[in-house]
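As you look at this complex, bear in mind that one protein chain is not there, while each of the others sits in place.
So, chain A:
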Amino acid sequence: MPRLLLIEDDPAVREGLQIALRHQGHQVDTAATGRDGLDRARAGQPDAVVLDLMLPDLDGFEVCRRLRASTSLSIIMLTARGDDFDIVAGLEAGADDYVVKPVQPRVLDARIRAVLRRIGRAPAAVQSHGDIVIDRAGLIVTKSGRPVALTPTELRLLLVLAESPLQVFARDQLLRLVWEQDYLGDSRLVDACVQRLRAKIEDNPSTPVYLQTVRGFGYRFGPV
């Protein structure tokens, strides 16, 4: 049973979402403030955090950054429709996905399940690209021999791209393959995730070698 931590300050929304998520088969812990949320995340080791951006003490972005600094758990933001600035800032702070409030519980559940989906382990396939070694069986990525801590979404994105080096993937394609969203998904999810992944595996993220941008179309892995 997936263990979730819901950080939301409004008591009614918190209660409603807790009922809904429990009903969908999740085990739900809740927190009303950012600090409490960070404590509970540390103590409870949840699989994913559902995080409201508007919190009274620490705002959601700061909570997101602090969670990211110490963990690789999946983070889904709750945002208001059209608050594009919040969405971009939240994705930059490290969120894997976001949903717009008010959210249909089914939609939230589908997103949670998508970010938590177990990554299929390939039988004993170790790929080496330059300094990067991807162990598809152990789901371990190392750079120059040192393991790189990736979130499930980042790992999935890297596995998809590296599976077909030099093949160009459009953003909507990646949204389907990695986020399991249809074409309506927000392409900024892809861009933000690529940025984070570059920061972790590229020598120089501004002149990427592994994750290259194909302007106006999407991304591809290599040539290394």
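Operating definition for what follows: a contact is a pair of C-beta atoms (placed from the backbone, for glycine too) under 8 Å apart; a residue touches a chain by one contact, two chains touch by 3 or more; residues count from 1.
What we mean here is this: contacts and distances are computed from a predicted model.
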item	value
Listed names "Tripartite tricarboxylate transporter TctB family protein", "C4-type zinc ribbon domain-containing protein", "Amidohydrolase, imidazolonepropionase" or "histidine kinase", with the criterion being the UniProt name of the chain not displayed	"histidine kinase"
Residue among A:45, A:104 or A:128 touching the omitted chain	A:104
Touching residues on chain A - with respect to the absent chain	10, 12-13, 15-17, 19-20, 23-24, 80-82, 84, 101-106, 168, 170-172, 182-184, 186-188, 212, 214-217
